[in-house]
Every structure is written in C-alpha cells, then in structure tokens.
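All protein chains but one are shown at their positions in the complex.
Every chain is named by a letter (A and B) in the order it is written, and numbering of its residues begins at 1.
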Amino acid sequence: MTGLNTKNTKVAKTIKLFIGGEFPRTESGRSTPVYIYKTKNIYAHVCLASRKDLRNAVTAAQAAQPGWQSKSAYNRSQILYRMAEMTEAKREEFVEILVTTLGLTRANAEKSVDSAIDAFVYYAGFADKYQQVLGSVNPVSGPHHNFTGAEAVGLVGLICNQKFNLAEVASQIAAIISSGNSLVALLATEGGALLAPLAEVFATSDLPKGVINLLSGNTEELYKQFGTHMEIHSLSCQSKDKAMLAELRSMAAANMKRIVSPTKDLLSLEHLMSYVEYKTVWHPIGH
Amino acid sequence: MRTISIQRENGSSVAILAVPVDEVGAHERADFFTKRSIKKDSKLTALYMALSMCDLTTLEGSDTPGRIQQMCAKARYPVPPDLIAPYLLKKNLRPIPSVAAVCVYPSMVPVAVKALAGSGIGIASVATAFPSGQAPLEVKIEDTRFAVEKGATEIDMVINRGAFLSGRYQEVFDEIVEIKRACSSAGNEAHLKVILETGELGSFDRVRLASDIAIEAGADFIKTSTGKITPAATLPVTLIMLQAIADHYKRTGKKVGMKPAGGIRTSKQAIHYLCMVKETLGADWLTPGLFRFGASALVNDLLKQIYKELTGQYYYDKVFSLD
Partner (left out) sequence: MHTTQQNKIKATETNTAMGPNETFEYAPSIESTDIVKIAPKNKLFINGKFIEPTSGKYFPTINPATEEKISEIADANAADVDKAVKAARKAYTNVWSKLSGKERGRYLFRIARIIQERAREFAVLETLDNGKPIRESRDIDIPLVAAHFFYYAGWADKLHYAVPGSGLKQPKPLGVVAQIIPWNFPLLMAAWKIAPALACGNTVVLKPAESTSLSCLLLAEVLQEAGLPDGVVNIVTGAGETGAALVSHPDINKIAFTGSTDVGRLILKSVANTDKKLTLELGGKSAHIIYEDAAIDQAVEGVINGIYFNQGHVCCAGSRLLLEESIADTFVDKLKLRMEKLRVGNPLDKNTDIGAINSAEEHQKIKRLIDTGKTEGGEYYEPSSLTLPAKGYFHKPCFFNKVSSAFTLSRVEVFGPVLAISTFRTTQEAIMKANDTPYGLAAGVWSEKGSKIHKTAQGLKAGVIWANTFNKFDPTSPFGGYFESGFGREGGRHGLLPYLEV
C-alpha cells in the first residue's frame, strides 16, 4: 500500500467499517486521514463512524447474539483459535501497518502481533472452562438441587483506549465474545488502518456475521451514543479519561448498563468475569 | 400418565395417553438416519420408490387451469419416456414411474380429473379452509364435499390448531370425524390425510398427542404440514408421528400412512426419510399406499440423481423440464 509512489500504479485498499459481517462505508460519508508516522503523507483514509453506523452495528450485534450464545462452548473456542491462526497468517500486514502508521519498531510490532495471537489462544482455551471455575452447585438447606451458572450478559459495547494498542484490543474483544456476548467496538482513528486486517481476521474465522462489529471514529463524538443506547447491556470503557468514565456511569442508570472500567490484567479470569451474569436455578428433589 | 378422554359418537369413550417425548433423544435418533449411506442399486431402488411416492403439489393463489394441466402432464411423465428409454434399456430397468398423486385446491379438482383421466394417479385436494382452518365447521365440511364430488380421491385436511392449542381436544376430534364422513360424498370415496401443522404445535409432546387424536378419529394418513409456514417437515417430527403409527398398529392391527410435506427438496433428504420409515415401521410401509412426500422441487432432483446413476454424470433440469 503506497499512495506516495510517484508512479502510483498500485491499487490501494479502502478501509471501511465492519458491520454485520460486511464492509460498509460510513453512512455519513466522512473520513479522516491516517498518516505515515510523523509525516504529513497520507497512508490511507479511514471512516469517521456516525451515530447511525452505531445504530446499525447494534442492530447487527443484537441479531447475532442469541445464536452465538447458543453455540457450544467448544465451537466458540474453535472459532477463537482460528482467529489466532488467521492473525498469524496476516502477520506481515499487521506489522507493516503498526510500523508505518503508529511508528512502532519492527521488533515491537512483532511482539504486538504475538500478544494479540496469545490473547486469542488464551480465550479460546477459556471458553469451555470458565463455567467450571465460576459456577457452582450450592448446598442449600432443604431438598432442592441448586446450581449457579455463568452466562453471557448479551450485547457489549467497547470503547477502546484512544492510544491504540493492538494486543489490548484483541484481548478485550476475545474476552467479550468467548462467553457468548456480541460486541460493537469503537477504535480510535489513530489505529484505524488496523481495522481492515482485524476485520478480515474475524470475517475468515467462521465467526457468525454480526457477532463482532468494528467502527473507527471519534471517541469524543460517539461515547455518549454508546452510553445512552438502551440495547447495549454492558459497556466497557478502556479510555483513561476519568470524566468520560464518570459520565458513562451516570448514563448507565437509564437501563442499568454494566460498566467495565479499564482492565489491568487482560489475560485473566477476572477480565472474563466482567462480561458474564450469574443465573441460579432451583429444582426439588423428591419422589 | 396423563390421558385425554374423548367421547365417540356412539357414546363410548376412548382414553388417549398423552405420551411424553424427549426432544433431544428424538433429534439424536432422527439424526442417525442421515448417516445411512445408500449407494449403487439400493440408491436406484430408493430413487424410484421416492418418485412413486411424491404428491406433486401446487397450492398458490395464482393457480390457473393452465398451470394445473402443465403439472398433471409432469405427474404422468416426469421425464419424456422416449428421452430416457435408451438409458433404461441399457441397464434393463423399468420405466420411470408416475408420481403417486397431484395435490391442488378444490377449485382446480375438475381440471386435474380431466388431465389425469385413465392414469391411475391420485387427485388429492386440500380442504377445510386450508391452510389456516380458521372457518366455521359447516364451511369446512362443504369445502370437503365439493372437492370429493368433483372427483378428488384424497382429501388433505388441516386440524383446528386454535382448538388444539387451547386444550379443546374433543372439538379437534369431532371435526376430523365430520370431515372423514364428508369424504364419502356423491358415491365417491376419498381417503383422508390429516395435516397437524407441526410447525405451530410447539413441542414434540403435542405433535404426538395430535397424531394420536387424528388416528383415533379415523385418519388414513397423518401429515406434517401445509407447507405454508416454516418449519415444515423435519426428520425428528416425522419420527414422532411414525412412532404414533407404530403404537397404533401394535394395538389395533390397523396401518395408518404418513406424509411429510414441505422442505424436502433433495434426493438425499428423501432417502433419509425412506431409511427412517424402513427402520421404524418396516418394509410394509414403503409403498405409496402408506407413505407420501408432499413436494414439488423434489421430483426434479430425484430425476437428476436417477440420470446420474444411469450415466455417471450430473444432469440439469433442462434435460427433462423445469416444471
């Protein structure tokens, strides 16, 4: 991908949004340039997503969530593992974008891709196990069989840290979907060029359409839409902006959204626990 | 176990057991039949058999005499005999059979009767305010009588799902008895298929109960669906109905027929059904007198597969006809 080659004969990839398993442009028609790091040369244009794009993404995520949750845990883990395989296959592309647009050294870019792959593998391995650690059979007094299981919360919104970090984004997405949630993620435009290979990984991993939706956009502009959308059951805000977080917490009152604050240990059970609900069932024991 | 008590017209009562069905187990057993691998001459046997069991169907608001005539021609000769004769001769095979019956709306029965004269192919008419069944009983009876008087040899009725789902089982039963009576009209005798519309019933327990009620009320065949909603016929739902038929046969010695309808488009699916019938009820039921496919697209897929068995090549519909 050049743009600067004076011959200009290469065909450049357009970076669009990823909604419902497809790659639509933003309905607002707006875009913003992503530059070659520390230069004024444009690497590519990425979409500036609008409220309507968010609305469409939520609709897609809603439609996809029940089917995703009802897949066997084994199935979800196979799909997450395939994401790791696909990321590995696209290593060069990821590294090139990280180096060219975010200024990482080649070594750090490789490490970043390694960590993203680690994240997919980690949560692939957790998808059919966390239930055994988080769930329980409860010894209630009385002749009842009582068990608690961890279930998906439903539709999760993810506002990524504006300081784009590939490994973090991969970990957050993997943790959210491994337990059967669907997701709409907002990537800051700084890392917008990575939306393309990421979305392609998701699109080629047997993931049902609409389970993961990616928007590139202006966090300042869109965070309120995430915060007030009633169909979003849980909102993960990874931005370090305390004021934004406080505002989101307050907006959550409208539909009792669960708010997840910035997570430290991204490869952990504790992280996964942020995205599950507990259901307890009673049943009598008797002739 | 829970029983439903039904009063017969002659004053006696019959207790119908509400047989529970385990859904997961039913799905597993049905899935088993998709693993049967039917090849070579057993495949050819199955394809011929399936073709002879098809009720070629058109039930559209837009049906016209022309359409019906067209379909009846296809029913008689699914593929022009002269075109396929050389291949059959080479393998010393019987001619391609006609389908078992055509299935049309009552208004089209006279057209079908004329078009199929002398063929021996059955003329099935839907009746009883098909597909919804939401009409007064008198209308439904008249609907049936009309079709039979015009020459229908088979009646495919729908049960009253509103009554069934609200627990008015006696009413469901009585209606079937009335329609069965109306199948003998003007000196004609039609056999009665009772459509349960399994896709609306909500559970396998209910499908089983509806099957048992229909059989007690005099159904000659029980049928899964109208084909107007999804889900229509599936292997598991058909299995449940076959089990109702098996139990009835064990109790009374009477054989009731089965017709899965809607959603069976490929030869592969049809063969799975035949395996299921063979291994659940036995070879006696592998005849058009006791088993039918309610289908339209299936006929051409069967023909394509027959051509493949005869020649080794994959064919397209244009060799015989698209409709």
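Following the convention adopted for this analysis, contacts are C-beta pairs under 8 Å (C-beta built on N, C-alpha and C of every residue); 3 or more make two chains touch, one makes a residue touch a chain.
Model, not experiment: these values are computed from the prediction.
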item	value
Missing chain: touched chains present in the view	A, B
Residue in contact with the excluded chain [from B:47, B:103 or B:207]	B:47
Contact residue for the chain not shown (choose from A:126, A:202 or A:223)	A:126
Sole contact to the chain not displayed, among B:118, B:136, B:253 or B:312	B:118
Interface with the undisplayed chain - residues on chain B	1, 19-22, 24-26, 28-29, 35-49, 52-53, 91, 93-94, 97-101, 113, 116-123, 149-154, 186-191, 243, 250, 274-275, 278-279, 283, 286-290
Absent chain, residues of chain A that touch it	73-74, 77-78, 81, 118, 121-122, 124-129, 132-133, 145, 269, 283-287
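Keep this in mind: only the chains that are shown with their structure count from here on.
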item	value
Rounded Å distance between chain A and chain B, as computed from the means of their C-alpha atoms	49
